[in-house]
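Have a look at this one before I ask anything.
Removed from the display is one protein chain of the complex; every other protein chain stays in position.
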Amino acid sequence: MNFLRQQFPLLIALVTGLVMIAQYYIAGEYSRDLGGKAADAYIIIQGIVIYLGIFSLLHSHIGKVTRLEAGWGYSIFMFLGIVLMLVAGFWSGGRLDEGTPYKWLYDNTIVPLSATLFSILAFFIASAAFRAFRARSVDATLLLTAAVIIMFCRVPWGEYLAGLISEEGGPAATRAIARWILEVPNVAATRGIILGVALGIVATSMKIIFGIERGYLGED
Amino acid sequence: MNYHARRSIALSCARLSARQLARSALLCALTWGVLLGQPALADEAKAPVELTQPTGVSAGDFPYDDGSVIAVYWDRMPYDAVEGVEYRIERAATADGPFTEVMRVPAGKHFMKDVALPFWAWSKNPDRHLVQVPTPTRPAEADVPAPAADPAAADDEAAPQEEEGKPDVGTTYYFRVQPVYGEQSGPASEVVSAAARSNWLALPRLNNFVCVVVFGGILLAYLEYAKRRELFLRKIPGLVAVDEAIGRATEMGRPVLYMTGRLDMDNISTIAATIILGEVAKKTARFEVDLKVPHSYSVTMAVCREITRNAYLEAGRPDIYRDDINYYITEEQFSYAAAVNGQMLREKPGAVFYMGYYYAESLLMAEAGATTGAIQIAGTDSESQLPFFVTTCDYTLIGEELFAASAYLSRRPELVGTLRGQDLGKLIIMIGLLVGTAIVTLAPLGGYSTDWLYDILRSS
Amino acid sequence: MNDPALTIFGAWLSVGLMLAVYSFLYDDNPFFKIAEHFYIGVSVGYLIVLSFYEYLIKKFWEPLQGGHLWVLIPAVMGLLIFTRYFTKLRWLSRWTFAAVMGWTAGVAIPRTISQFLLAQVDATVKPIFTVQSTPTGTDVDFFINNLLILIGVVAVLVHFFFSVEHRGPIRVTARVGVLYLMVAFGAAFGSTTMARMSLLYGRAYALKEYSSAEYFYATPILLAGIIVGLVLWRQIERRILPTRRMS
Partner (left out) sequence: MPAISQDPLLIRRLIFLLLAVIVVGTLLLPLGTPPMVVNQESQDFYDAVAALKPGDPILISFDFDPASKPELEPAARALLRQAFRRRLRVVTLGLWQTGIGLAAEAIEAEAEIARSRFPQEGENAYPQYGKDYVFLGWQPGQFALIVRLTEGIQGAFPREFRGAETERLPIWNGSNGEKVRTLGDFPLVVTISAGNPGIDEWIRYGRGKEDFPIATAVTAVTSPGRMPFYKSGQIIGLLAGMRGAAEYEYLLNRSEDPEKFGVTPPPLVAALQGMNALSASHFLIIGLVVVSNIMYFTSQRRGRR
């Protein structure tokens, strides 16, 4: 029993991990079939995980409403959203074609809401630009300078104005600085980060396969 | 793997042949036309070429694939130097034919050296032609009924995707090669045969495999080593700033605010943030400063309560520990940020810490913190938020520094060992970059090729 | 559903929701919270419907009926996750998590090495100068950017190197790495601003469209409505719930 609880999961991780690594180095039809089936299995499990997520969200909001916790009233609007969407979706048979109730509700709720939620950040950037983005050190000064150059040179009117100011080379000369920032220091630094991140991913994955990292199993 | 190579050859062949024809015609027109003033002479460039029978023709399965390609080889011929000559590759199901054209490639191209496979897996012969002929799929396309407009009609035929559309491995096909030059065509080569088969080992990926083994070995060795003895880690400057920030908050008699990020406990950034929280809590306990930790996940909150309690115990001040140091706000991103902002404006904390992973809400909180004049220290591996933290905070732990800080503080062997293992990996990369650059810069001066180096670094 | 009345109603609904979200700019308030919760709700509802038809029917049920019994194995493994809700059986969910994590790790290792390590190192290893003999002598071409990129990559790696103390030349190199990072962050900063402004423009465009007579002036009318609503909410909050904001 203890084996099934403790060691067996680690064995599963070890075997699946090693098989998937080996699959990469093996060519041919059988390897392809195995890789495809394994990925399909993962996809099917992930589909069920989606329902688990929905289930736990409903669980917590139902708890909020039944216990009348602070803000329980807002949870009602969440349920309203779910019910409306379910009715519209199943009524339309899941078809997102123009003119179905499903598409209508999608177009008039999900699209504006999700787009608007992220657009308010534009305002916060504006406010932070005035109140918080300070050249408080050499590093921050360099950062802000690069940012201002990029902001200026990546919009058409900025390029146009730069062309008016600079005498020789026109917009090309000014744009060259922005291009250079993007193509040289930016590439070097992000490449350094990518290499570091790659090592991190490989290390974490190895630790999972060899059972050293087992935090994902949760507590007993 | 070599699919792209194969495809690009196929693509370029079509493009090149057209371009070459055009170019040769243009050249003729220019040279002859301009020099002699007789544009009609363009035809003379098409002087007959002696098209002999291609020699050394052979066919075989193309290695390292699932049988989707059969390779046809033959020798470099004298007329490979003539622009406009083409090879016609024909295939048949039996040795006697009928043969049908499956490919047409320009002469002087498509040698074994042009295949994008590394030197340990492929002989780069410059004098042997190679053409990769796609294997027909099974069953032959003609036998498949045209797809029904009504999808339901095909329903009863179970599982068509099992066998259909896969390369027809095992069946022997017959090939011959024939040179052509405009209207003129030379004698066809002798007929050769081959069957495609599904291969096993992907030898071109050997370099990748060596990386896995080497790095895996290094990592496991360091993890084992770290269990036995203490490994050195350098000081993290950001942690020195922690002392300063808490000291400032103490002087001013203001609380310390600590955020663990916007992801749940299963994320490594959050774990690192909770480890650093333990260190911060020890200091606030010692200095008797108010510590406040707003949360958006109850699991993280429970873990942090445990960590904070232990820290206060360790600092010898269990008497001032309260459970409400850690409190829950909400999971909703912007509501969380708004609540934290309100708190900052009201309580004007002396020091604010942002550790762990953040999304767009970081900007709202860091702005509020900056305007209240708090010392702000951030630590995140969230790339998109780092620029905002750098410009609004007094100190920022960038990316891996966050994990290094948690390893430095906790001294857990698995964290320290991983960090040291990755360091050795980085060292190897750095040396590789410097030596590699030296080689590719200097080797051509001595006339040496550097293709082998790029073969070693080939990604697929 | 192509009824003009529905189109106009749809416009009012979207404008109402958009303005409710924008009311957050004034302060966190009930309109915003309603919109936020409603958004979670419709997204979840949408996901349920989409995954029912696209995933459950097409990827699981039909293959199962077509005789692909193997899909039952991952399905059962997936269902094991639900044992998380039962204290005594929750260890069963570990099997699924182990398989999922093992698969993810095994798939990630060689592919990460291929694309994030080998390909990126390959792109950095480039000649710094080339020498070519021409009829008039020798031509030396310097590729200064190749050198700058090499220095940057190495310096950034040195900065994230934790096995030696940052002293002497290592300190200088690490410092150079930080400067490179700062320029890169500056580029990211500028680009993020651009992204956010694009989103704002997108919304402003939609609000402008909806303010026309065609949609019965949805934007101006609802804007006035939201402002009145916010004022009322402030009044109610001040009088009836004076202590709430202090808690």
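For clarity, chains are labelled A, B and C in written order, and residue numbers in each chain start from 1.
Assume contacts are C-beta pairs under 8 Å (C-beta built on N, C-alpha and C of every residue); 3 or more make two chains touch, one makes a residue touch a chain.
This is a predicted model, so every value here is computed, not measured.
For the chain missing from the display, the contacting residue among A:Leu4, A:Ile62 or A:Val111 is A:Val111, taking the whole complex into account.
Touching residues on subunit C toward the chain that is not drawn are 25-26, 43, 46-47, 50-51, 54-55, 58-59, 62-63, 107-108, 110-112, 114-116, 119-120, 122-123, 184, 187-188, 191-195, 197-205, 208. Think of the hidden chain as still there; on subunit B it touches residues 1-5, 7, 11, 14, 68, 134, 136-137, 141, 144, 146-148, 151, 154, 160-161, 164-166, 345, 371, 383-384, 459-460. Not every partner is drawn; the one left out touches subunit A at residues 24, 32-33, 35-36, 39-40, 42-43, 46-47, 49-50, 96-98, 103, 106-107, 110-112, 114-115, 117-118, 122-123, 125-127, 129-131, 133-135, 144, 147-148, 151-152, 154-160, 171, 175, 179, 182-183, 186-187, 190-191, 194.
One rule holds in what follows: only the chains that are shown with their structure count from here on.
Distance between chain centres (mean CA atoms), subunit A to subunit B: 17 Å.
Centre-to-centre, using mean CA coordinates, subunit A is 3 Å away from subunit C. Taking the mean of the C-alpha atoms as each chain's centre, subunit B and subunit C sit 19 Å apart.
Along subunit B, residues 205, 208-209, 212, 215, 334, 383, 387-388, 390-391, 399-400, 426, 429 each make contact with two or more other chains. Chain contacts: subunit C has residues 24, 33, 36, 109-110, 113, 117, 121, 124, 150, 153-154, 157, 160, 181-182, 185-186, 189, 192 touching two or more partner chains. By the touch rule above, subunit A contacts subunit B in their complex via residues 21, 24-32, 71, 117-118, 120-121, 124-125, 127-128, 131-134, 136, 139-140, 143-144, 147, 193, 195-197, 199-200, 202-204, 206-207, 210, 212-213, 215-216.
The touching residues of subunit C, when paired with subunit B in their complex, are 24, 27-28, 32-33, 36, 66-68, 109-110, 113-115, 117-119, 121-122, 124-131, 146, 150, 153-154, 157-158, 160-166, 181-182, 185-186, 188-189, 192, 245. Interface residues of subunit B, counted against subunit C in their complex, comprise 158-159, 205, 207-209, 211-212, 215, 232-235, 332, 334-335, 338-339, 342, 383-384, 386-388, 390-391, 398-401, 404, 407-408, 419-420, 423-424, 426-427, 429-430, 432-434, 436-437, 440-441, 444-445, 453-454, 457-460.
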